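What follows is a single structure, and I will ask about it in a moment.
Removed from the display is one protein chain of the complex; every other protein chain stays in position.
Chains: A and B, in written order; residue numbering restarts at 1 for each.
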Amino acid sequence: MADGDYVLEARGVLKIFGNHIALDNVDFGLRSGEVHALLGENGAGKSTLIKILTGAYQPDGGSVHVDGIEVSLDNPLHAQTFGIGTVYQEVNLLPNRSVAENLFLGHQPRRFGFVDFRRMEADARILLAHYDLHIDPSSELGTHSVAVQQIVAIARAVQLSGKVLILDEPTASLDRNEVERLFDVVRGLKAGGLAIIFITHFLDQVFAIADRVTVLRNGRLIETRPLDALSRTDVVRLMLGKDIAFSGATDVEPSETPDEVLLDFKGYGRKRSVLPFDLTIHKGEVIGVAGLLGSGRTEVARIMFGADPADQGEVTVNGKPTSLRSTSDAIRHGFGFCPEDRKAEGILGDLSVRENIVIALQGKLGWFKALNRDEQLEIAGRFGEAMDIRAASLDMPVKLLSGGNQQKVILSRWLATDPAFLILDEPTRGIDVGAHAEIVRTINRLREDGMAMLVISSELDEVVAYSSRIVVMRDREMVAELRGRNINPGVIVQAIANNTDEAVA
Amino acid sequence: MKRLHLERLANPQLLALVAVLLINWLLFPNFFRITWQDGRLFGSVIDVLNRGAPVAILAIGMTAVIATKGVDLSVGAIMAVCGAVAATMVVAGYPTPVAVIAALAVGLACGLWNGFLVAVLDIQPIVATLVLMVAGRGIAQLITEGYIVTFNDPALIFIGTGSFLGFPMAAVIALVLMLLVTLLVRRTAIGLFIQAIGVNRAAASLAGIHSRMLLVLVYALSGFCAAIAGIIVAADIRGADANNSGLWLELDAILAVVIGGTSLLGGKFSIPLAVVGALIIQAMNTGILVSGFPPEFNLIVKAGMIILILMLQSPLVGTVMGFFKRDTRQAAPK
Partner (left out) sequence: MTIISKLAIAASLATALTSVSIAQENLQGLTVGFSQIGSESGWRAAETSVTKQQAEALGVDLKFADAQQKQENQIKAIRGFIAQGVDAILVAPVVATGWDDVLAEAKEAEIPVLLLDRGVDAPDDLYLTAVMSDQILEGRVAGDWLVGEVGDADCRVVELQGTVGSTPAIDRKAGFEQAIAGHDNITIVRSQTGDFTRAKGKEVMEGFIKAENGGADICAVYAHNDDMAVGAIQAIKDAGLKPGTDIKVASIDGVPDIFAAMAAGEANATVELTPDMAGPAFAALSTYLADGTEPEKLIITESKLYTPADDPQGEYDRRKDLGY
């Protein structure tokens, strides 16, 4: 790996937001004629690294080199002049303008000071032919499929930059055939010597197209390696940070005589969201849910909670057949749900800590049995103390609290409703160590008190530590259920990666 | 304790109202003169209450709508429709209570329609209510067949021009409505739920709040308030003027709500302060009338005052004021 090989290189890049280190001394090198996959779970630092490489962010340390020469990229437009172009997940072109205009916007061929439409369309036709795309350049971009729009976006980016192409989750909204078509284009560009960075959550696609892979985790570089030396399991292990040899099994004793059944899902699922699954949940049981991002973990939670109601299968609560058509149905049956995206779906930012804590209980009580201020303060105070919420006042807006304290507020919100079944989606993501420990302690305490829980987490150590059982999601399907000694990170990683030869019994 | 009370009263809206009234007094020394005439109070300040009532009533419903991060552009048109319904029905010989109840029911139905578009079809409020804003006036014209439907029904006229304990009926209705709605939202959990929806509808729904039903209710309330305002305005001029009744009043109502400190981004709201906002707007209007400024300056004067009031409310000014307050407090013990 001689330095001179790299078209684009980041050396020891450091990026700090506030007191959070987003990228810590990361090296990254890109060669021409390669497809380089950039992998990592949410918050690993992928997008921060991309933004530094395209000039959207300035690094706080380290340097960026183009063709071995150190450069300072002021903004994406500036990066373009060094030959670096980007295509994002959502096509950011103008759907109501023509394909040709989108290709040449900002540098249209001109004649006597006016846009020369005829030449522009002729140029567009030639350009598109390189991509085997035979569409009318004067047609509106928005009338074409997302795949075609992506290819137009790629054509534009390559046309403008021509050295490095960054594809940020370009396949997220494409179907299988469209992905293939896009990959043909990518292979063609690679053969033409372009250097390509490919970001995706789909491992299959990484193995289908990438030459090398770089894995980031928690802002650190874990590994850069040629892909042919790696198995799927290796990649998942790198991403999740679990050594396959590690076998710290759960310390939760599987009770020989399980408590009574609380919930029983049979063939439960929702079209285009989660394939039907069977799951029985007992009182006093924590079901851990493992799987990569986009594997259908959150979707399972939302279906169970009635936020996106199931369209197939049945569920019984305490043995009685029930329908969970809405969140209020679920709440009436004693469900609670702490969503993954705390800011967008969890907290009511401008409202006070007190109001945030009582809101679900008040929702359960209805419009006319209003808790008065004193009752609200009493409830908020009780749970605030039990959860150790650090707030200057219960009347301050919850948005001013730290992430960990916000999570405790949302947990308190549900505990105030005295739930029988609590769904926690990534309850410890992005929160400080103290709050993290507090939440794990709470999960254990609640389980001992007989509450049933479903906990989704990417932190395998953590899931292993508190789960009675673990279900594994892959490609929107519940693929494995692990119990007893099988609850250890190694087995989980294998189940997530699932090579048939490594399959878990 | 007393001091705390005073501090609560000293909010920017009430201060602005007092300031506008004082400016009016400077421009027109008899502004505060109130006389007793024909069994009721008579004076410019009473005019402010009376004339401000329709916008205040609209603002009551609009506050709830805006608190859910919505807006209701159709209230002016609903006023025209409901005034037209009440007027044509009394002219056609229906008893006054029947006509009034019918007009209120029509306003409620208009509100339910808006709520249906916003909550069930998930159309953006500004677009959803634009439908009725445009169509409503046409409907009102159909009802009145393009005439100003003039009536002489004493009971209906009383709603617009009568008085209760010397105060104009319109102002009394606005006050009662304000108290009722304020009690409704504050003594039940509805107020909290409205705020929750406005702050973050996704999170509120996940917390088990029936956001759809509540949104429909809020728009229905706004339509109902518009119906009351429409009846008052028609009763006041003894005629339903489909072309002009409530014209642009939706904007005054929105402005009143904003002056009242409710953010267009939803969340925390105050119905009484929105009513104060409506009175501020009317105090400016009445002030312009009695001051003798040429009408060409009306809008400029109004705009200037509003900019000033909104600036006084801005967080930046709040911070600066807070800084000075703290400063004096610290200085005091020395």
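Here, contacts are C-beta pairs under 8 Å (C-beta built on N, C-alpha and C of every residue); 3 or more make two chains touch, one makes a residue touch a chain.
The structure displayed is predicted, hence computed values, not measured ones.
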{"item": "Contacts of the hidden chain among displayed chains", "value": "B"}
{"item": "Which of B:25, B:116, B:147 or B:164 contacts the chain that the document leaves out", "value": "B:147"}
{"item": "Given B:13, B:129, B:222 or B:245, the one touching the chain that is not displayed", "value": "B:245"}
{"item": "Touching the absent chain when the full complex is considered, from B:171, B:233, B:281 or B:309", "value": "B:233"}
{"item": "Positions on chain B where the hidden chain makes contact", "value": "28, 30, 35, 37-38, 42-44, 47, 51, 141, 145-148, 150, 161, 233, 236-239, 241, 243-245, 247, 285-286, 288-290, 292, 294-296, 298"}
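Basically, only the chains that are shown with their structure count from here on.
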{"item": "Where chain A and chain B are represented by their mean Cα positions, the distance between them in whole Å", "value": "45"}
{"item": "Touching residues on chain A, where the partner in the complex is chain B", "value": "305, 307, 327-328, 331, 337, 339, 344-351, 355, 359-360, 362-371, 413"}
{"item": "Interface residues, chain B side, partner chain A - complex", "value": "187-190, 192-193, 195-196, 199-200, 202-210, 267-268"}
